[in-house]
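First the structure, then my questions, so here it is.
All protein chains but one are shown in place.
Presenting chain A:
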C-alpha cells in the first residue's frame, strides 16, 4: 500500500504537470475574451483564436465569442487533467493513510501532501463555480507541481507509526484545521497576485509581470475572491493555530504557548493576515496595498511550512523534514 501511494504520488505530479502544460497551451494560443474586453475582440477573431468564457457573474457583462475550437479544447483538456490530478492526489493521501493506519499528516511529507490537496480541492471548487477564472489554472498547477515536487524530493519520509507525542485526538483537530486553513490561504495568494498584475495592467503598466494582465479576469472579481478566501480561512487558522494548538500544547507540554519557532511563525502569519483584513476594511487604504499585505502573509506561511522545519529545531520537530 505504501508502494502504491508513492507511485500514485509520482503520477499525481505528472497529471498536474500535464494540466499545467495544457493551461499554458491555452494561455499561449487562445485569445482571451475577458470581461470588458469585448471591444478588442473582433480584431482578435481575425487571428483565428478566441476562447469563449462562460461567465455567470451577474454584474459583469458576458462576452461570448465564436469558438475557435482548438484553444477551447486545450483549455477543457487542462481542466480535465487538473481534476484527474486532484483524484490521484486524493488517492495518494488515502493509500498513505491506509498504509500507516492513521491520518496522513504525521510528518512534513504527509503534511504538505495534505495541505496542497486542500489547496487543489479549493481551486477545483472555484474552477467549477467560476469557469471565467480558468486562466489562473496555469499558476495554480505550477505552484502545485513545485510544492509537490519539493515535497517528494526534500521531505519524503517512509511510512511509520505516530510517535507518542502525536497520539492524541487533538492531532486530528489541530493538524486538520491548520492544513485546511493553510491550503486555502496558500491558494488565496494566487488570485491576490493575479489581482495585482491585472490592476497594474489596467492602470497602464506594461512591464513584464503586468503584460500577463491582459489575459486575466476582471480585477474586482479577483480582489473579491482573494478577500473571500482569506476571510474564510482566517477564522479557521485562528481556531487551528491559536485555540486547538494551545489546548493540545497545554496537555502535552504543560504550557499553552511556548514561543516555539513554529508557533512564532504562526503568530507572525496571524498578525500579518489580521493586518490584511484590517487594511481591506479601511477605505483609506488602497486595495493594492491590502493585497500586498496578503501576499506578505503568504510568504510567512511558506516560511513556516518549509523554512521553520529546515532551519530551526523546536518542539514541533517531530514533523521531520526527511532527514534534513
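Here is the rule we use: a contact is a pair of C-beta atoms (placed from the backbone, for glycine too) under 8 Å apart; a residue touches a chain by one contact, two chains touch by 3 or more; residues count from 1.
By definition in this document, contacts and distances are computed from a predicted model.
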Item to check | Candidate names "phosphoenolpyruvate--glycerone phosphotransferase", "Iron ABC transporter permease", "histidine kinase" or "Cytochrome c biogenesis protein"; UniProt protein name, chain not shown | outcome: "Cytochrome c biogenesis protein"
Item to check | Residue among A:28, A:87, A:247 or A:310 touching the omitted chain | outcome: A:247
Checklist outcome for this item: In the whole complex, of A:77, A:90, A:173 or A:268, the residue touching the missing chain would be A:268
Checklist entry - What residue numbers in chain A mark contact with the hidden partner chain? => result 58-59, 160-161, 163-165, 167-168, 170, 224, 227, 231, 234-235, 238-239, 242-243, 246-248, 250-256, 258-261, 264-265, 267-268, 271-272, 274-275, 277-279, 281-285, 300, 308, 312, 314
